[in-house]
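Heads up, the thing below is written out as C-alpha cells.
All protein chains but one are shown at their positions in the complex.
Per-chain residue numbering starts at 1, and chain names A and B are given in the order in which the chains are listed.
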Amino acid sequence: MSNILETKDLRHDFSGLEVIRGIDLQIAEGERHAIIGPNGAGKTTLFNLITGFYKPRHGKIMFGGKDVTGFKPYKLNRLGLARSFQITSTFNKLTVAENVRLGVLSRRGIRFNMWKPMKKMDAVNQEVDKILERINLSEQRDVWASLLSYGKNRALEMSLTLTTDPKLILLDEPCAGMSPDETRTAVDLIRKLTEGKSMVIVEHDMDVVFSLADRITVIHYGQVLATGKPDEIRENQAVKDAYLGHGIVEQ
Amino acid sequence: MLRNKPLAIVLVLVLAFVAIAPSFMGIVSTNMIAELAIMAMFAVSVNMLLSFTGLLTFGHALFFGVGAYATALAIIHIEGISLVPALLIGVSSSMVAALICSPLLVRVSGTAFAMLTLAFGQLMYVMCLKFRDITGGEDGITLFDMPSLNLFGLVSLDIDNPTTFYYFAVIVCVASMWAMWYFTRTPLGGVQVGIRDNALRIDYLGYHVPTSKAIVFIISGGFAGLAGSLFAIFQQVVSVDGVLHIMVSFIPIMAIMLGGIGSFMGPITGTGLLLLLDELSKHYTDRVELVTGIVFILAVMYAPFGLNGLYLKAQVAWQIHKRKKLEMESAA
Partner (left out) sequence: MSPVTAMYVTQALHGIAYGMLLFLVSSGLTLIFGMMGVLNMAHAAFFMLSGYLCYQILAITGNFWVSLLIAPLIVAGLGLLVERFLLRKVKAHGLGHIAELLLTLGISLVIVEFVKAIWGTESLVIRIPQGLQGLVTFAGLEYPIYRLFLIGLALVILVVLVVSLYKTRLGKIVRAASSDPEMVSALGINMPSVFMLVFGLGTWMAGVAGVAAAPLLTVFPGIADQVGMDAFVVVVVGGFGSLLGAFVVSLTLGELNAYGIQFLPKLAPVLMFGFMALVLSFRPQGFFGEGEG
C-alpha cells in the first residue's frame, strides 16, 4: 500500500525558534491517522505545514507521491487535500446551503463563471441537497451559518471540508469544546464521512483518538516520539512519561 | 430579490416614474435624475468591493477619472467619433487601469487595502495635475462639440438634447446596475462574498483568491469608468478636481454608509439620500458639505447599518424565528 502523505525531515522555525525539528511522517492510503502530543509539542504547526498554511523552512512534503512542498492551499485542495478548522470557519452571512454550494462549485471547477445564475444550476443544487441530507442539515438549509448551534456548525464545517471530494482529509481538533454527547455524534459522523478515504486528525480528546485511529503518531518538542498502533502507543513508556498523567496514562 | 415582493413593486414603480419623468418635469429636474443615476451607478461599482468583497476603497475616483478623461480626450482628438465608441474607450481605459493596479491590490486587505487605494487615487490626481498639457490641469478639458449618438448605424441622435441624454444615461445606468446585481447571483459573485466572509476558507476550498479579486476589480473599475465617461458627457467639462479629487472617492463611501453597508440597494438609496440632503440644505446654508459631514458622522454613530438596517434587522429576526420554530417543532 502506498503512502498518501509523507514528510521527510520537516523543519520549521519562527524567528529563530525551532518548532518542528525533523519530522518524518508516513500516512498510508485509506488509513485513519491521529497526531497527538502534549501542549506546545508542535502539532498545530505541523498541521499548518502539511496544509500549506506555512512553507517549511526545510524538508519535503509528498502527497500521493508528488512533491508538494510549499504549495499554496488552493493548489493542495485541487490535488485532493482538504482541511477543517479548529475554530469553526464557515461563511457567516451565507445560508447553510450557500456554504455547501461554494464547496460543490469548486469541486466541479466552476470558479470563474459570471454569466449563469447559481439558482439555475440544477446539477449543483441537487448535489448540495444530497450533502445536506447526509449531514442532517436539510432543515436548516436557509439559515445563516452564524446562527447555527455549535454542534450543527461543526457538522457544516466538516461537510465543507468534504464537499471538494478530497482523497486526504485533515481534521484540526474537530471535537474541541464539545459535550460528550456532541462528541459521540461527531465521531460517528467523522467515521461515516471518511469511509474509504485517508484521514489525519489532530486531537486532545483521547476517547476520540482511540475510537477512530488506525495508527497514532506522538509528537514531542517538535519531533516524533513514537509511531504505531493504538495499543503499542498506550503501552509505550516514553509516551507515558511525556504526558505525565495527561489522560493517556488513565486509559 | 424577486422573492421580495414589496421591494420588487417599489422598484417597478420607481422605474416607471423615471421612464415618464421628462413629460412632466423640467430640464433641471431631469438633469438631477440623470446625475443621480450616474452617481448611483458609480456607488454600486464601489459597493461591489465594499459590501460584496469586504474591501474598503478610498481611491475609486481613479477609475471614474480615467474613464472621464479617456472619453473626453477621445472626443477631442479623434475626428468624428460617435458617442458609443467614445464611451467604450473610457470603459476600456479604466479596465486597463484596474488591471495594472491589481497585482498590488490583490495582495492586501483591510486597512492596508484602504491605504493602498488612497495612494493610487492620490497618485493619479497629482499626476494629472502635473501633466497639464494632456489633462488641462486645474482648468481641465471642455467639450464643445458633443459627438452624436449612433444607434446601430441607423439612427443618429443629438446628445446635446437634455431629454435624449436623460434617457440614454438612465438606460445605460439602470442596465449597468442590473448587470452588477446579476453578477452577485453567479458563481464568481458567490466566491466574492466567500472572500468577504472567510478568505482563508475560500482558499482552502480550492479557489484562487488573487485571480478572483482581480476580475472583480476590473469589472468594478470598468463600471466606475463608465460612470465617469457618462459624467464627462453630462458636464461637458472634465477637470482634475471634478473627477479625480479625493472627495469623488469618499462620496460613494458615504452614500453606501447611509444606505447600508452589506446590501445591494444601499449605494442607490444612499446616493439618493445624499442628493436629497444636498438639495434641502442648499436652501438654508452655503455650507452644504458641512451638513453632509455631520449627518454622516451621526449615521456612523447611531445608524451604522443605514437605511437598509431596518431591512437587515427584519431579515435576522426572520432567520431567528425560523430557527426557533424548527427547534420547537423538533423538540415537540
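We adopt the following convention: a contact is a pair of C-beta atoms (placed from the backbone, for glycine too) under 8 Å apart; a residue touches a chain by one contact, two chains touch by 3 or more.
These figures come from a predicted structure and were not determined experimentally.
J.: Mind giving the shown chains that are in contact with the missing chain?
T.: B
J.: Specify the residue from the set B:A68, B:A169, B:I261 or B:L274 that touches the hidden chain.
T.: Missing-chain contact among the listed residues: B:I261.
J.: Check each of B:A112, B:L200 or B:L310 against the chain that is not shown and name the one that touches it.
T.: B:A112
J.: Could you tell me which of B:L11, B:M25, B:I246 or B:L277 touches the chain that is not displayed?
T.: B:I246
J.: Decide which residue listed in B:A21, B:A34 or B:L56 touches the omitted chain of the complex.
T.: B:L56
J.: Which positions on subunit B touch the chain that was left off?
T.: Counting over the whole complex, subunit B touches the hidden chain at residues 54, 56, 104, 107-112, 114-116, 118-120, 122-123, 126-127, 130-131, 196, 246, 250, 253-254, 257, 261-262, 287, 289-290, 292-294, 296-297, 300-301, 304.
To be clear about the criterion, only the chains that are shown with their structure count from here on.
J.: Per the contact definition, I'd like the list of subunit A residues that touch subunit B in the complex.
T.: 51, 72-74, 77-78, 82-83, 85, 89-94, 98, 101-103, 105-107, 110-119, 121, 139-140, 142-144, 147, 160, 163-164
J.: Could you list, by residue number, the parts of subunit B that touch subunit A in their complex?
T.: Interface residues on subunit B, with respect to subunit A: 182-183, 185-191, 193-194, 197-198, 200-209, 211-212, 215, 219, 262, 316, 319-320, 322-323, 326, 330.
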